[in-house]
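Subset of chains shown; positions unchanged.
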Amino acid sequence: MSNLHPELRYDTVSFLSDYGRADEFVGVVHSLIRSTAPGVGIVDISHDIPRHDVRAGGLTLARSAQYLCPGVVLAVVDPGVGTDRRGLAIEVGDGQSVLLGPDNGLLAPAVAMVGGATRAVSLTNTDYHLPAPGPTFDGRDIFAPVAGALCMGADIADLGEIVDPNSLTPGILPVAREEDGDLVAEVMWVDHFGNCQLNLDPDDLEGWGDVVQVQVGTDPTADWRQLRRVETFSQIADGQIGLIIDSYGVLTVAVDRRSAETELGARSGSEIRLRRLDDADRPSAGVTTSVELGARKGDA
Amino acid sequence: MSNLHPELRYDTVSFLSDYGRADEFVGVVHSLIRSTAPGVGIVDISHDIPRHDVRAGGLTLARSAQYLCPGVVLAVVDPGVGTDRRGLAIEVGDGQSVLLGPDNGLLAPAVAMVGGATRAVSLTNTDYHLPAPGPTFDGRDIFAPVAGALCMGADIADLGEIVDPNSLTPGILPVAREEDGDLVAEVMWVDHFGNCQLNLDPDDLEGWGDVVQVQVGTDPTADWRQLRRVETFSQIADGQIGLIIDSYGVLTVAVDRRSAETELGARSGSEIRLRRLDDADRPSAGVTTSVELGARKGDA
């Protein structure tokens, strides 16, 4: 591949935040990166991470990581802005990419996805920062100019104090557990279409058969529903809820052309209890309900 | 015009989808196109097409078509993803541009707008696709890498099996009809400002005079409203609803600085019955109401 911008160390900045799009925050960060490093392309991953939701931002970044262009990855979901939490540059792949963001667990899942950190720096060198009237917009005053400097060839060691990559705040991801023969999982992500991704791999349900019973939430008297394991949305019949392997290889609850979130009454973080249909050791899960086509609760 | 990227066959990808912006879907497609074809510019037409609404996506693409840069046009509104519906590359203008997307009628209105297809291919050559854990994200796994390959010079014949352009799934657009002397039209599009575009050209109302009566919906007892034909929003007085020729040359119901959608109680797909004010052959349309300034129904 020809190098379109031989003067650039990195030619792409991938950018994720919880800034929203209504204010000028995202545009100002773009402007500052372009000012510092003309010719750099900026790819917006998402700016609609729920406000201050470090876990959701970290998961979005981790899902994206393997598909991003090599370069700088800038991520800002930063409820602790202005405190003494560190701002970090984390080098991965011996310099193939550098992740920038607050040290609050936001970057950790993506760093792990791409093989771990080779170096890390706390962004203490203020020569690379903008002067600012207040410490509330580090995306503009610290991370954007640092991103531009990295693209222009600054070494991460110039940006501040080298820190131990093992000292980074880890991301906290929920792990499914067994309980009374059930598998207790969690909704990690509800996407734009209402599909509910669980913290389960296909292996976790090996030998469970084609239909699985689920209960949403922690109330043991809640209704049980049946999920049918299928390969595509279109295999989910009217009146059924499906369990598919999604585009990331993860088990996901789905309804064809409708929202599984609405159908299940689940949301990101909801506990999902799974029980074998053929569990001979236990009484039947009792009432099972299928999708009510006529009267969906909470439907817009 | 100088060619900034002589190594590129196409230097622009225009991109429309129903992916929304909250998830990483749009950003990942951008990343993959940039990885495959560095230097390509990507123009986002919209990613807020209502979920699975092929008609709305097709109309948005058709309205945009004449203004888009020559190049690749990628459109994904794809409720049938994972089924045996075909993925297509459609060449127009003898190679001036190539449209990519599912064969579900989404591309057809835009193809017609720019003069019809010169070649079409079903995207069956998996050499151009990404390996994927599941068949639910063709935008990432098929269309993005194919878009990049086209920009880098791949011929559409390399991408799969040549198909008859006449075999493409057509877009279904509503046609206005005459009924009992009335003209029965439909709202094709409600824009961000609440303007309601009808499936009517100015010619359709030739000789109808300056004021037209309309009834929204299919209930024959619904109120009749009067629309005043004007040229600009500002000619619509307080308390009036206007009928203008919009920026695409199409008849559109509008209210100055307010939402005609709210005012009429119409939405995309609503039937709109138009009756001449001076229709001597029929009884008066009865009650006519003007805009109620104080108490708009459904206003936020």
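Order of writing sets the labels: A and B. Residues in every chain begin at 1.
Everything below uses one rule, namely that contacts are C-beta pairs under 8 Å (C-beta built on N, C-alpha and C of every residue); 3 or more make two chains touch, one makes a residue touch a chain.
A quick note: this is a predicted structure, and the numbers were derived from the prediction, not measured.
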For this session: Going from the 2 copies shown, figure out how many the entire complex holds in this file.
Result: 3
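We take it that only the chains that are shown with their structure count from here on.
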For this session: Provide the C-alpha centroid distance between chain A and chain B, rounded to the nearest whole angstrom.
Result: 31
Problem set entry | Touch list for chain B against partner chain A, complex | 5, 7, 19-28, 30-32, 34-35, 38-39, 51-52, 79-83, 132-137, 140-141
Problem set entry | Residue ranges of chain A touching chain B (in the complex, touch as defined) | 1-2, 4, 11-12, 14, 16, 21, 41, 43-49, 60, 63-64, 67-69, 191-193, 231-234, 244-249, 257
